[in-house]
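I am attaching a structure below and will ask some questions about it afterwards.
Removed: one protein chain of the complex. Kept in place: all other protein chains.
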Amino acid sequence: MALLKATKLSKVFGGLRAVSNFEIDIAPGQLVGLIGPNGAGKTTAFNLLTGVYEPTTGEIEFDGKNVVGLKPYQITQLGIARTFQNIRLFADLSVLDNVKIAYHFHVKYGLLASFLRTSSYHKEEAEIEEKAVRFLEIFKLADKKDKIAKNLPYGEQRRLEIARALAAQPKLLLLDEPAAGMNPQETQQLMEMIRWIKKEFNLTILLIEHDMSLVMGVCERIYVLDYGTIIAQGTPLEIKSNPRVIEAYLGEEV
Amino acid sequence: MRAKTKTDIAGLVACILVYAAIQGLILTEFIGPFWQLNIILIGINIILAVSLNLINGFTGQFSIGHAGFMAVGAYVSAVLTVKLQLPFLAAIVGGALGAGALGFAIGLPTLRLRGDYLAIATLGLGEIIRICILNIQYVGGASGFMGIPRYTDFTWVFALVVFTVFVIKNFIDSTHGRACISIRENEIAAEAMGVDTTKYKVLAFTIGAAFAGVAGSLFAHYFYIAHPASFTFMRSFDILTMVVLGGLGSITGSITGAVLLTFVSATLASYPEWRMIIYSVVLIILMIYRPQGLLGNKELSLKLLGRLTGGKKHGSA
Partner (left out) sequence: MDSSSLVVQLGQQLINGISLGSIYALIALGYTMVYGIIRLINFAHGDIYMVGAYAGFFATSVLKLSFIPALLFSMAAAGMLGIIIERIAYRPLRNAPKIAILITAIGVSLLIEYTTMLLVSPQPRTFPAIFTADIYHIAGLVINSQQVLILVVSLLLMISLTYVVHQTKMGKAMRAVSFDTDASRLMGINVDRVISFTFGIGSALAAAAGVLVGIYYNSIDPLMGIMPGLKAFVAAVIGGIGNIPGAMLGGTILGVIEALVSGFWSSTFRDAVAFGILIVILLLRPAGLLGKNIREKV
């Protein structure tokens, strides 16, 4: 059964059809890419899948549940996490605090416990701290846990954003241009990290990317979007030689 | 946890000492009536500033109608003591609940507005509350609500200041507080991390409003009278100034701001126009050269008190 399934999805803004007849089917454990020229509607698709936008028409099913109309935080709580095209860290908070937020919706202690600082508050806070630090260790950011997020070098900020998303324990991870602004060496490291997190956290991943070496290198299947519709889908090899895709990119190196 | 209990006890002892010292000075008349009044005002302003900071500083919502909630607290508590003969504590709780309920009712629809629009909406709502009170004859209308017994004294004020700071600080240091702070930092990212942003914005707003109601109750029961003219936009702006001066996102900052500005107001009380001119010039200069205020979003910690610089930064519990 598909983990994520979108059918006949479309989004119209006033006069602009940002996305139309978008259909996607991702089985658990797959690593799928979503590519297309700039302005094709890829981030809009992500926003539809995560509840940021409500679709004009169409259905989205995640893990057997219909998620259209749910708010973004509810979709996250169901098991979809994402990163953003322009990094959206909590810039003035510490690295550790950025990760701690991911545990928020799993916390059991309520308001009264916070006001009175009961033992359940202390216990869970200690757990959160421990889990967060351990998580940062996995991503090799633990030594920087008290640094302010905006002061990290760019590559580490991206890593932190991914770590934060994963701390929310999702089943499906959406990565929006994770390699943006990276040099070939960093992109290579990112590729290895993506393969590693998929295995380590038993994830299904959907990623938007412009860097073709990354896409071809890690994705098992690729969807190609142009002017808001899917124009092709298949394995990297199939996509490479698809004339419609080549035409859409107008001679870009694929 | 052991360390935390130690600091808790230290804090408690410090509070008792401060209370005893000031109360002693009051009882022996070392502190005259003018300064007694101002100490009460400082306490009330601390409660107002810290509660507003929860909304504006920690949750990043632009609320400039806080005086409206103060007014609701004042009037509801006055009705409970004067018309219903209830004890002071019940009146304070009633005032807090009334203000909190209104905060909830207002917050729910308006908190989807952002930035400037939210500011103007809260300004307008504060004014609407005041004008409505002005037209309710049951509570005195334009003449004000007179004959309120003076139940407020330093002990009440001190106790409630400690209570307010205790509750709000603990809220901030919990996962719920972190949720609010994440909304301030990046609302869309917070939502993407599973935080119900609407719930927390309304929650912060409601708690802030409730404490403003507490302050209003104390205010009404000190000055024998509650009048709509005490709860205009100028009052909201005064509170906002204290918060911004102290630093949005710093509780000790709000306390500092409240103390400083009440002090300045008291000293310049005989020159109202000069007070406002100095106030506004200081504000403009502050915004241009140090918009983060005195403490930014850091807290004064006992260890570094001597150096007057920030200590523990909020969020790293």
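Note that the chains take the letters A and B in the order they are written out, and that residue 1 is the start of every chain.
Just so we're on the same page, a residue touches a chain if its C-beta (ideal position, glycine included) is under 8 Å from a C-beta of that chain, and two chains touch if they have at least 3 such contacts.
Everything numeric in this text was worked out from a predicted model, so none of it was measured.
Of the options B:Ser77, B:Ser217, B:Thr241 or B:Ser254, the residue whose C-beta touches the omitted chain is B:Thr241. Only one of B:Ile31, B:Ile47 or B:Ala121 touches the absent chain when the whole complex is considered: B:Ala121.
Touch with the chain omitted from the figure is made, among A:Phe84, A:Phe105 or A:Tyr223, by A:Phe84.
When the missing chain is restored to the complex, the residue among B:Leu134, B:Ile225 or B:Val264 that touches it is B:Leu134.
Panel shows chain B; residues 56, 62, 109-110, 113-117, 119-121, 123-125, 127-128, 131-132, 134-135, 188, 237, 240-241, 244, 248, 273-274, 276-277, 279-281, 283-284, 287-288, 291 of it touch the chain omitted from the view.
Operating definition for what follows: only the chains that are shown with their structure count from here on.
A separation of 40 Å divides the Cα centre of chain A from that of chain B.
Residue ranges on chain A touching chain B, taken from their complex, read 50, 52, 71-73, 76-77, 81-82, 84, 88-94, 96-97, 100-105, 107, 109, 111, 113-117, 121-122, 124-126, 128-129, 146, 164-165, 168.
Against chain A, in their complex, chain B makes its touches with residues 1, 4, 167, 170-171, 173-179, 181-182, 185-186, 188-198, 203, 297, 313, 315-317.
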